[in-house]
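One chain of protein is taken out of this complex; the other chains stay put.
Let's look at chain A:
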Amino acid sequence: MRPFTYERVRTPSEAAAAAQRPGARFIAGGTNLLDLMKLQIEAPTHLVDVNHLGLDRIEETGEGGLRIGALVRNTDLAADARVRRDYAVLSRALLAGASGQLRNKATTAGNLLQRTRCPYFYDTAQPCNKRQPGSGCAAIGGITRQLAVIGSSDACIATHPSDMAVAMRALDAIVETIDGEGGERRIPIAEFHRLPGDTPHLDTTLRSGEFITAVTLPAPVGGRHFYRKVRDRASYAFALVSVAAIVQPDGSGRVALGGVAHRPWRVEAAEGELPRGARAAMVAILDGARPTHENAFKLRLAERTLAGVLDEARS
């Protein structure tokens, strides 16, 4: 790790102010940031510890939804009785991710902001536009089995690895932030994660130093909730493809996919096809896909995973 100075802050505005310092980064659970700092993929010169801000509570909102503090641990969010009852897709997605020890430490904001698992991003001997803007992309023409099939660009074909974010996309979550001047924003999750375009080093629309205070969920939408994740081993592995779905008794519903794109992939306009079955829906959801010969299997896998979910929803 490169040297850094360390500071504990006590309030969200103190955190946002501390982040104005050049080279500063927030540290929450640390499970992604420290991993990358050990490899010198991330090299902050100042760490702002945000673990003691009292943002570890889940509260009901006036609109009948939930406001999840940015520092709520993944285990606590998955185990919350209201989340299990009304937002089961979120509990299921969290429980399908990482391991017990990691979920005990990982936070809501940190999970949203975890970086890609593209193997070339991790290999500092390889060019990577996300790690080092303008250096090129070793994944294009390389081993692409795990990488994106849709929404990618000529600069980057990485996927976003979070399971939680896929469920939050299906739930229309809103990310609440504060900046160094005290300005507040509410960013719909659909506009939070970016497509790579020609600036793949930017994962999200968060501005430099902007601090996430909470994620809110709108009032529950009912229906049956599913999170089905397909991976190379049964546990403690990232998704090849995952499907977050909320299916209503009349067959209508919402679907978001993980493992296929640079952000959780949801196409609201395609959801009208759901009552017609998985094939029709997936043709519309994955319209414009640009898979490689190594990852084209993800298209069929996504369709079949959704078919399994819709079967279960009818049972």
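The rule is short, and it goes like this: a contact is a pair of C-beta atoms (placed from the backbone, for glycine too) under 8 Å apart; a residue touches a chain by one contact, two chains touch by 3 or more; residues count from 1.
Basically, contacts and distances are computed from a predicted model.
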| item | value |
| --- | --- |
| Name per UniProt, for the chain absent here [options: "TIGR03936 family radical SAM-associated protein", "Peptide/nickel transport system permease protein", "Aldehyde oxidoreductase iron-sulfur-binding subunit PaoA" or "Bacillithiol biosynthesis deacetylase BshB2"] | "Aldehyde oxidoreductase iron-sulfur-binding subunit PaoA" |
| Which residue of A:Thr61, A:Gln101, A:Ser135 or A:Thr205 touches the chain not shown here | A:Gln101 |
| Contact with the hidden chain (one of A:Lys38, A:Arg207 or A:Arg300) | A:Lys38 |
| Selected residue (touches chain absent from view) among A:Gly151, A:Gly259 or A:Pro291 | A:Gly259 |
| Selected residue (touches chain absent from view) among A:Pro119, A:Gly209 or A:Gly253 | A:Pro119 |
| Footprint left on chain A by the chain that the document does not show | 1, 3-6, 27, 29-31, 34-35, 38-40, 47, 49, 51, 75, 78-79, 81, 84-85, 88, 91-92, 95-96, 98-102, 104-105, 117, 119, 122-123, 146, 159, 161, 232, 234-240, 259 |
